[in-house]
Every structure is written in C-alpha cells, then in structure tokens.
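This report concerns only the one structure given below.
Here the complex is missing one protein chain, while the rest keep their positions.
Labels run A, B and C following the written order; every chain starts at residue 1.
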Amino acid sequence: MKEEKVFKDPVHQYIYVQDEVIWRLINSKEFQRLRRIRQLGTSYLTFHGAEHSRFAHSLGVYEITRNIIAQFDRNQYVDFPQEEKLLCLCAALLHDIGHGPFSHSIEKVLGFNHEDWTCRMILGDTEVNSILSSVHTDLPHKVASVISKTYPKEIVVSLVTSQLDADRMDYLLRDAYFTGVNYGKFDLERILRVLRPYKEHIVVKESGMHAIEDYLMSRYHMYWQVYFHPVTRSAELLLSQIFSRARHLYLDSFSFGFMLEPLEKLLAQQLTVQDYHLLDESLMQTVMMCWTKERDGILADLCNRFLNRRLFKYVTTESREEMEDVFGRMTRQAIDYGYDPTYYIGRDFPSNMSYDIYRPGATNNLPILLLNEHEELIEISEQSDIVRSIARMRQGKHRIYFPEEVRTIRGINNE
Amino acid sequence: MKEEKVFKDPVHQYIYVQDEVIWRLINSKEFQRLRRIRQLGTSYLTFHGAEHSRFAHSLGVYEITRNIIAQFDRNQYVDFPQEEKLLCLCAALLHDIGHGPFSHSIEKVLGFNHEDWTCRMILGDTEVNSILSSVHTDLPHKVASVISKTYPKEIVVSLVTSQLDADRMDYLLRDAYFTGVNYGKFDLERILRVLRPYKEHIVVKESGMHAIEDYLMSRYHMYWQVYFHPVTRSAELLLSQIFSRARHLYLDSFSFGFMLEPLEKLLAQQLTVQDYHLLDESLMQTVMMCWTKERDGILADLCNRFLNRRLFKYVTTESREEMEDVFGRMTRQAIDYGYDPTYYIGRDFPSNMSYDIYRPGATNNLPILLLNEHEELIEISEQSDIVRSIARMRQGKHRIYFPEEVRTIRGINNE
Amino acid sequence: MKEEKVFKDPVHQYIYVQDEVIWRLINSKEFQRLRRIRQLGTSYLTFHGAEHSRFAHSLGVYEITRNIIAQFDRNQYVDFPQEEKLLCLCAALLHDIGHGPFSHSIEKVLGFNHEDWTCRMILGDTEVNSILSSVHTDLPHKVASVISKTYPKEIVVSLVTSQLDADRMDYLLRDAYFTGVNYGKFDLERILRVLRPYKEHIVVKESGMHAIEDYLMSRYHMYWQVYFHPVTRSAELLLSQIFSRARHLYLDSFSFGFMLEPLEKLLAQQLTVQDYHLLDESLMQTVMMCWTKERDGILADLCNRFLNRRLFKYVTTESREEMEDVFGRMTRQAIDYGYDPTYYIGRDFPSNMSYDIYRPGATNNLPILLLNEHEELIEISEQSDIVRSIARMRQGKHRIYFPEEVRTIRGINNE
Partner (left out) sequence: MKEEKVFKDPVHQYIYVQDEVIWRLINSKEFQRLRRIRQLGTSYLTFHGAEHSRFAHSLGVYEITRNIIAQFDRNQYVDFPQEEKLLCLCAALLHDIGHGPFSHSIEKVLGFNHEDWTCRMILGDTEVNSILSSVHTDLPHKVASVISKTYPKEIVVSLVTSQLDADRMDYLLRDAYFTGVNYGKFDLERILRVLRPYKEHIVVKESGMHAIEDYLMSRYHMYWQVYFHPVTRSAELLLSQIFSRARHLYLDSFSFGFMLEPLEKLLAQQLTVQDYHLLDESLMQTVMMCWTKERDGILADLCNRFLNRRLFKYVTTESREEMEDVFGRMTRQAIDYGYDPTYYIGRDFPSNMSYDIYRPGATNNLPILLLNEHEELIEISEQSDIVRSIARMRQGKHRIYFPEEVRTIRGINNE
C-alpha cells in the first residue's frame, strides 16, 4: 500500500492497516457481515452500552497481534518467524468470521458450531477465500489451521489462541469499555512489553508477573460481573427457548405465518455458506418481531418477552440439592399456572476457570509461562499465589429462571 | 421507590432512577424500542464503535437533567420551580421516543417527522401514555408540550431543548465516547456548576464563559469530524435513494418479492402508532437484505451496496459553480455508464451553525445568556470572541457522490 | 458560606467546600504546610510523576468522606449520626497534619511519630486549634480522638480509619494517578454506593463484594508495584542513613558547617509545635545540599548520592538464610572497600497484609463486613475466595542494598 490506512477505534485509538491483503479482507462482504453480529450477544439488555460488534473486536485482535509482532521485530528477537507475520495477521483478523447471530445462545439448540463455520467461510466459495488465495494458494488452509490450532508451529497458534492471546486481551478491554465496567481494564502496553518469543512459545518475562496477575483478575471480574450476569443469562435462556420451540414446530411441520429462507435452512440444519452470510442479528430480531403474531402461543409469547424485555426472573441456590428442590417446585408451579415447563422454567450453572493450570497428560489450554533470568520456564501458577487462588475457584452458582407471575403462586422469595 | 436503582453507563458512570414513574417509563415497550434505533444512524459505517442506541442517549439526557435540577435544589435557587421536576425528567427521558429507523436519512423521502411522532407516542394509545396518565391526566399533554416547546414556562422548556440543553450535552459526550473521537469531550461537571436558574431562563455565571466556549468548540468539531463525515453522508444518501426508489415502485404498484406490513404502511404513509412501534433498524436491514434479490435492478443494486458497504465515492468542490459543473458532468457520465442519475448521482451541502446568535425579531433558538456580577444578562457572543467567530462560520462544502466505476470513465480525481 | 467553593482536583474532578470552618482550616498555615510534604516520600525518584503533596491527598480524603455522608443523608439511613458530620469532615481533613518531611523514612531514626504530632498540632497552640475551638471548645479533642481511634463511636472512627476508609480509597486512586500506574484504579462510585451505616459499623451490601475484591487487589498491586518498589526503598534507606549519621555526629558534638534551627531541635529531639511547622521537605533537601560540603566524609557522600540519585543497588534473596549469607559477604566487601557497613550496607524486608482477617482476641484492624439480605453481618474473607487468598499472602522479599562499586569486588550478580 502506498500509505498506511487507519480506523479510529475507541479502545486502541487507531488501528493501522499496512498490507493490501488486510485492507481487502476487511472490505470483503463476509467480514462486513460481522458489523451485524454483536460481540456480547444479549448483554446489551443488561448493559445498554454493549452494542459493539464482532467487526470492531476483530479489528482489535488484528491490531494487538500487529503490535506484538512489531515489538518482536523492533527488538530483533530471532525466535519469532517474521515470515509468518502475514499468516498471523490474517488469522487474527478472521478468527471470528464464522460467528452467527447470538451464536453462544443458540448454536447448541440448532446444532451448528461457529468455529466450524469460521473454517467453512475461509475455505469455501467466499470473497475472503479468493483474497487469501490470491496471495498464495495455500494461505486459506494455513489460516484455517492456525485458527483451529492444528498448524504445526505452536508459537504461531499461541499468538492467536491461548490463555494470553490477542483475542482475550482485546475482548476484555473492549467489553469493559462499552459496558462501562472498569474491572476489565489492565495495562495492555505493559503486557506487550513483557512478552517474548522463546523457543516454540510466547512467554512472559518474570518481572511482568504482576501485570499478568492483574490481567487474570480482570478476566475473573469480567466473567462474574458481565459475562455471567444473571439478566444476560436470562435473555440467553429466552433466546434458546424461542429457537428450541421454533425447531420443534418446524420438525412438526408447523406452518409458520412468517419465515425467511436462511432461517428455514438453519432450522433444517441445511445451511450453505451463502445462506450463512445472510444470517445476522437484524434478521433474527425481525423474525422474532414477526413471530409475536404466530398462532403458536408459546412461540408468540416468548418472542414478545424478548423484544419488550420482559425477561424471566431468577433465584440463586447455594447447592445442587437446593437447586433440584427449587427446580422441582417451580416446575410444578409453572404447570399449575398453565405453562409448559420445558419452555418456561430454566436452570443455569455458569462456571469458569479464569486460568487453567497445566497438568501433564490432560488436554489443556496452553499454560502461561514465565521466563526467569536463568532462562528457565515456569508455569505461572507455580510462582504466583494470586494465580493459584484464581485457578482454584470455580464458584459456579445454580440459578433457576421462571416468569415473574409464577413466583407469586407460592412464596419463593429472592433476586 | 424503596431504594434508588442504577444503570451502569459508560459516559456518566451511573444513571440513578429515584422515581417509580421513571422506572416504569423505561420499562415500557415504546422506550425499550429505542434500543433498536441507533443514535448516530449510518455513522457506524465510518466509526465502527458508533453502534450506541437512542435508548442509551435518552437515559443520559434524563441523568443530566436530574443532575441540573438536583444542583438547583441543593443550592436552594428559588427561580427554578421544583414542583415541575418530574415533568422535566419525563420530557428529558421521552424527547426522542418518536425517532424511527434511520430517521434523519429517510424521513424527508417518506414524509414523516420524528418530532410529530414523539407527540403521537406520548398522546396516543401507548404504555407510555398510560403510565404518565396514571400520575395525572394532564401529564401526557404537559410532557408533549415541553418537547414541542409550547409549554408556557420557558425555564422548563430550555432545560430540555435549547442551545445548551441536556440533549446536546449528552449526545456530544456520548458520540465522542463511542466513536472514539476526542473532540467531543468537554467539562460537563464544570458546566453544571455554572448553570443558574434566573428569572425565566437557565443562564450561565459569567465566570463559566470559557467552559461554554469549549463546549461550543466541541460541537463544532463533532459536526465536521463526525456528523458531516463524507462517508457517513454517503451512506445516508444511499439509504434515501433506496427508500425513494421503493416508494416510487410502490406508487407504481410494483409487486415486491419481499414486503412487511409496517413498511408497506410507511411507504403508503398510513402508519398507526401500533405500526410505528414495529419499525426499527433491524427490520429495515432485513428488508434491504431481502431486497437484494428484488427484480428491480436499481433497488437490488442499491441495497447490495449498502449492506456490503460499497458506498458511493465523492468529490468536494469549493464553490457552488464548480459543484454545478461537476454535477452536470457526473450526471452525463452516469448515463453513459447506464445508470439512472436520479439514484446514482447525489449532492450534499452540509452546513451548521454551531451557535445561533440571537437577533431580535428573528425566529431563533434560545440564546445562551451570561449572568454577570451586576446581575445583568449578556448574550454570550457579545462577550466572547470565540463564540462570535464560531457563530459566523457556516463552512458548508459541496460534495458530489457517485459510484466508483463512474469516475474512471473520464478522469475526475479526488477523495 | 454564601456559596460552596471548589478546588479543581485531577482525581475527584472537584472538591466541594460547603462549611466555613473547613474553608478556614484549609487556609490555616498548618494545613498549607502539607503542600511542602510529598504524599509518597521518595517515590518520585522511581516514578517521576509522584510529586503530589499531602495537601492534595488530605483534600481528597475530606471529599470522599463528604460524599459518603451525603449519600447516607440522601438515603436517610438512620444508623449514621448526621450530627457528627462536621466532626468526621474535620478529622478526615486533618488526619495527616502531623506528617513531617519524609516521615516514613526518618521518624524511626529520629524518634518522632507523625500520629502523635497530628494530635499535638490539633491540640497545641496552632491556627488549626483556634479554628476548631471557635466552633466548640470540645471540638479539637474530639477530632484528635477520632484520629487516634479513641473516640467512643466506632462508626465515626471507622469512616476515617479502617480497612476500607476514605484515607485508603483516596491514596490508592491518587497515587495511581500521579505515578501513572493503572493498578490502583477501582470503581470508587460503586463502593460508595454499597456502603451502609449499620448499627455501630460501616458495612458493605453483599452484592458489592466484587467491588471490594477489586479494591483489595488494587491495594495489593500498589504495595508491590509502587510502595515497596526496590528503588524507592533504596532511596528511603539512604535518607535514614543520612539522618542516622547526622544524629550520631550531633550526639558526638560534631560542628556542622551548615545547620538550621528546626533541624537541630529535631536531632536533639526537642521540637516544639512551632519548630515542627518549619520542618518541610524543602528544608531537608536544602540541608542535604549544603551537607554535601561537610567535613564528615560519610555524611557528605551519602547526601551527594541522594541528591544526584546515585542510589544503592540491591540483590533479592529468596530465604532468610540466603539473606544472612549475602549480608555477611556484602558487609565484608564494604569493609574491604573502605566503607563503614553501618551506613553503606542495608537490608530490607517489606511485607504487607493487604487485608487483615479479623481474629477474636487479637488486636486487629477493623474488619470489612458484608451485610446480606437476611441482615446478617459476615466478615468478607468468609465469603470471598479472593480476599482469603490475598489475606494469606505476605510475600515478603529480603533485599540487601549496597553501593554499586562494592559489588564489583567479588561477583554477586543480580538486579
């Protein structure tokens, strides 16, 4: 490119595009589609600022990756293969390209997987594929294999996907920015400064350990304050009930008053790459809007609740036993009220490993390694009390969800 | 309310709800609909962070208004009628409730007006209306009259709508935050501190003049850097061409492959309050997605361009004459290329008065008044060189928009 | 006061003064003296932004206290005695008034205690005393007893001094701001929102637990990144060696080439309140500047090192045994080099309890209590894994300090 181009970004200030191929990928219609998929699914119903898109996040992941590699280059670290720079940048940019609308909420119900779709988008008959192929016929496969972690060089994979990768770093900062929650903030520049390529790994200079602790604490807080927020989970539950009901009706040959082709193929689990391109969150919201008038009372009612934000309420229980008990009582109350408990009573047990300690033999995430002054590698939880204590915590909470009116039958109190 | 409730907001940190009626208004379906209308229309195609909604902005306007009134109360300024506090808060919260999808781009083409609709939503058969009526049968009318500036007390009106109102203060800060542009930032707390109710006006202590200069400069910069950004305007042009074509086809009894009821009524200019509720930006985007397959080549092509962000390019001309000349040449080139210039060539002359000096006799915006230590009121442009110089500037630029391929016929160079 | 007055503050934006007595206290010469005492002692030699004064910090503590009490008032919590508001504000403002120059570094060496001096300043013949007395003859004693934790009402004491007090909240935010370190940031507004007066305590609503975890993590990071930074500790060591040498010389009747009266009294441990007023960091720096020309080689050399930032280097040892060993070897090397090890070799073992778990019977800091929905009080470490894990950590590191040239004799390597 004659001159670098920039995007104004609220998180990184500017995103610098220096390669023609990156510029063309951003302008491809598959990448532009990410503008129509929210980064945080239903979180906007809890945090009204959280309307940011996967388009913005993907640019951010690209920018962090670009910065890391530039720092490696500037300091002339020989352990990083600079010839794979473009591969890394493409993989960083495209890693989320297969995300569908509200995918975390509905992919299980409708039987698709956004990671598979990312590979299908890269390898299929798409603009993205032809742009990558124009650089080198091998490039689409390489990019896909980095994203699916099968690329042979661990150092390349771990830049894009590990416990301290550009993806996680961008989403924590970005989600914190757009929700307005402060917890997600950590010192990105400091972390970038202490990363080193070392043999086959991306490692952390030991003196940077506190910065990593802070980053892992940010993750922990974001999980409990934002990602697992009970109101957000309630909206996700509603979404999955809506599409579970729709699929049930579809398999039952129900004649929908309103249907759109890509959605029908989604329900039929027969999506092509071209259909997938048309699936976005606007389409899903429009469908739900139209379904508020369907003859099926359950479907219409659930859609109404979602659109007008009349979400299910919840109770939190301390133990599995108490959960089973409350769930049973709620189910009976729902039936008394005339509701089908399959769609009207839900349960949730969010849990998270903020950091996944490496255990030999187990199929683990790549661990975070410290490089000490004697050039030894140490898994971070061996050195840091904080990380060890975060790693131990699972802290799952059992929650039961139900329509507000059900609660009033017999007194269950909580919120 | 037993205890105040809060919303986490990235701009104001927290938004405090202390009145039951405000809480219920926020939860009404008309207010929730604002979640599906972007604050900045097509700006997200230029600034990828600008996905924030009118829901968020409306909460912000409410919060600033609440703060101003609380300060007046704390300092026991007698010139402000505290008994009208709730009226002000409701008007602040609801002032944008009639905004339709992409309204700035398409309301002229489709003949509706968001300010009228705001009043229709407040006065019609809506949840908002019944909530307000439950406080006092008069309240809906009062709220509507404050918003339409016909309420008899200027001091109440000017809090909600003037050149230094809660609306402008929130949108500058919020749009700056979400686009990532710094120019829109000004010292809100300082401005709140220097506002005073004085007789029938909200005025500014003279010592706060520099803070107001800074606020007006922010506005000036936001207009030229964000609101009038040529790429955003290009997308707006495309939208208005799409709906202008659709209306043309509709009047021509074209049989659309895809149509939705609220949109049909919009094209027919026969919307009811209930239809209007269903109109949101998801619906518009889904319609455009489906229209990419319409038989009408112009409609299909324009929709394709919008969705995949293949926007028109532009040239800027210095004078009206040059503009006419370029416009004529472009029109001829478009025809040569086989395009209908009505839909493929556009022109634009954005211009703005960052501050509108008060002139007796003219129908003006309410001026900004300084209160000096001798208790005299001075219109700010009399005192401030900066304001006078901003007020003089109109700085309009003529731009011609066209598809990129048209330019290449005969060399017009620019961007 | 006719109208509230404000100070522009980078941390809290504005500091609001609403009581005449607070305004007069701020303008007293004892409070103005705090402008000449840095908040962070020698940290400016590590973090060049850390030049902020105890004057700024004291205003900040006052402001946070004012905010907490205002929130209690707004929500009409009856458990807080609003009639003691002014007492709280005065105690918050004046709690550091007895701090001397570099007091953390030198008070042990010179045998004074800044907490005692705070009481002496409040109770002695000072402007502060006469301002407080003019409100009520008892007020000076009350203020002093709140600061020294002997005031009978725990709720008043704990606002000013506890593990979650206005003092700690201000210094973490302020020190983070001025050093530029991000770790110290936490969501102050959120914490203020979840504080409640409850019986005799200031407690935290259980739903605010994560905010407290974040605050305690901030403290932890600030201790290890800033307060215990080895370069800062090196400078503190140098200061204490300088004044230890000066006191030794003084007791030895050394005839100083340069001496100032308040310093002489300090060395003689005969300071009056009037002398103390003259002691500030300018005076100490000027004295050290002049002492670079003293005949005593040790004193002159140490002063030179401090002023021109030729600080001692350090090694870190893992265990007490290794520390003893290194210390012994270093001592011998210093002697070989011709240095008196009393002044040229130092050791340091900083350690901190980021949170001090309450143990019945032990003399503890007041614990942080959560108030759950059943109106039960729970000590936070019972509920939070994070807090428990922070509380366990002491993480002290042994460090040996020495002049760089000493190291080169026999190879000890490290930094």
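Assume a residue touches a chain if its C-beta (ideal position, glycine included) is under 8 Å from a C-beta of that chain, and two chains touch if they have at least 3 such contacts.
In this text, all values refer to a predicted model and were calculated from it rather than measured experimentally.
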Query: For the chain left off this view, which of A:Glu83, A:Glu189 or A:Asp252 is in contact with it?
result: A:Glu189
Statement: Only one of C:Gln18, C:Asn113 or C:Thr286 touches the unshown chain, namely C:Thr286
Message: Just checking the interface: what residues of chain C touch the absent partner chain?
response: 7-11, 13, 27, 29, 32, 35-36, 44-45, 47-49, 51-53, 55-56, 59, 177-181, 260, 278, 280-283, 285-286, 289-290, 307-309
Query: Hey, which chain A residues sit against the chain that's not shown?
result: 3-4, 6, 13-14, 75, 189-190, 193
Field: Hidden partner chain, residues of chain B it touches
entry: 181-183, 185-187, 210, 213-214, 217, 220-221, 224-225, 385-386, 388-390, 392-393, 395, 414
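Note that in this section only the chains that are shown with their structure count from here on.
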Field: Chain nearest the global centroid, as defined over all protein CA atoms shown
entry: A
Task: Just grab the chain with the largest centre-to-centre distance to chain C, centres being mean Cα coordinates.
output: B
- prompt: Measuring from the mean C-alpha position of chain A to the mean C-alpha position of chain C, what distance in angstrom results?
  reply: 43
Task: Starting from the mean Cα coordinates of chain B and chain C, work out the distance between those two points in Å.
output: 50
Query: Cα centroid separation between chain A and chain B, in whole Å?
result: 32
